[in-house]
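Omission of a single protein chain aside, the complex is shown with its protein chains in their original locations.
Note that the chains are named A, B and C in the order they appear, and that numbering of residues resets to 1 at the start of each chain.
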Amino acid sequence: MTVSSPPTIRVRVLLFARYAEILGTDALELILAEPATVASVVAALRSRRNGHLLPPHPLCAVNLRQASAATRLGSHDEIAVLPPLAGG
Amino acid sequence: MTVSSPPTIRVRVLLFARYAEILGTDALELILAEPATVASVVAALRSRRNGHLLPPHPLCAVNLRQASAATRLGSHDEIAVLPPLAGG
Amino acid sequence: MAHLSHSAIDAATLGSGLQSAERGASVTFVGLVRDHHGGRRVTGLAYSAYEPMAEEECARIVAEAEARWPASVGLTHRLGSLEIGDVAVAVVATAAHREAAFEACRYVIEAVKVRVPVWKRERYEDGSEAWVDPTTAGGTVPTAASAE
Partner (left out) sequence: MAHLSHSAIDAATLGSGLQSAERGASVTFVGLVRDHHGGRRVTGLAYSAYEPMAEEECARIVAEAEARWPASVGLTHRLGSLEIGDVAVAVVATAAHREAAFEACRYVIEAVKVRVPVWKRERYEDGSEAWVDPTTAGGTVPTAASAE
């Protein structure tokens, strides 16, 4: 007897500066049910310990480019969650 | 018997760059009948040899500040006749 | 890492590579670490970055400026620990004429501020630290250590 499980993807998540402090790590792997978006990553992070301290719509990048909450993710994508920028 | 002559002023005139070349000198003294203005100086210069090569309304300065053709002159004023500026 | 530097930035060196006989104008912006922010005395700071993205974003900004104006642009952002007066960022734009040099230089620094993933953690006179956050009223948010 076979059980069909929903398809999933595995993504790498990077956290920086204050967000890394809040979540206690600067990198983690997430397994997400398809279809997954940037918003799925943020929801997963906000469900972790202290995750409610993240804003609901943080600036994010996918594979080194800024991306919107609706950006669709594929396996092995690198999602970075970026605190407000303070360079320059 | 006394003869009354019209009052005059003596001013110093400075010429620069191309205007000094045109008039063959970079400094001269002029005696002008009162009332005298910057325009009187320009008229006197334009009546000299090659003076017609000066423009009728050149940029001028009186005592180190830009001045208009109507600026009234006094004795010992320094009037500079300035070719188009090309600094910077 | 052409645009990120973990050691001191020399704006003159950055500019010297951009000079040429047909370029008559050079505009340089240098951002320096100030001794105050939001009413507090700053004693130093640390810049961190999402380095691969920061590098790519800097390169994109420079390419955009060079496409939009007839100018050559250099850009270096400092990372790591900085003292008061240290150069945080330097932008040099050279062009045949000054308009292009001014506009390209300004474009680049404005874009760096809003697009390059760099974060600043300030140290204060009283030993406390905070993350600089231009989106908040006070301009900073406490570090996790201070908040807990």
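Please note the rule applied: a residue touches a chain if its C-beta (ideal position, glycine included) is under 8 Å from a C-beta of that chain, and two chains touch if they have at least 3 such contacts.
Since the structure is predicted, the reported quantities are computational estimates derived from the model, not experimental observations.
K.L.:
Please provide the labels of all shown chains that the missing chain touches.
P.N.:
The omitted chain makes contact with B, C across the full complex.
K.L.:
Of C:His6, C:His36 or C:Arg68, which one is in contact with the hidden chain?
P.N.:
Among C:His6, C:His36 or C:Arg68, only C:His36 touches the chain that is not shown.
K.L.:
Which parts of chain C are in contact with the chain that was left out?
P.N.:
12, 19, 21-36, 84-85, 96, 98, 101-102, 105-106, 109
K.L.:
Since one chain isn't shown, list which residues of chain B touch it in the complete complex.
P.N.:
Chain B touches the missing chain through residues 14, 16-18, 21-22, 61, 64-66, 80, 82-88.
One rule holds for everything that comes next: only the chains that are shown with their structure count from here on.
K.L.:
In whole angstrom, how far does the Cα centroid of chain A sit from the Cα centroid of chain C?
P.N.:
Once rounded, the distance between the two centres reads 27 Å.
K.L.:
In whole angstrom, how far does the Cα centroid of chain B sit from the Cα centroid of chain C?
P.N.:
53
K.L.:
Could you work out how far the Cα centre of chain A sits from that of chain B, in whole Å?
P.N.:
The separation of the two C-alpha centroids amounts to 77 Å.
K.L.:
Hey, what residues on chain A touch two or more of the other chains?
P.N.:
none
K.L.:
Which positions in chain C touch two or more other chains at once?
P.N.:
none
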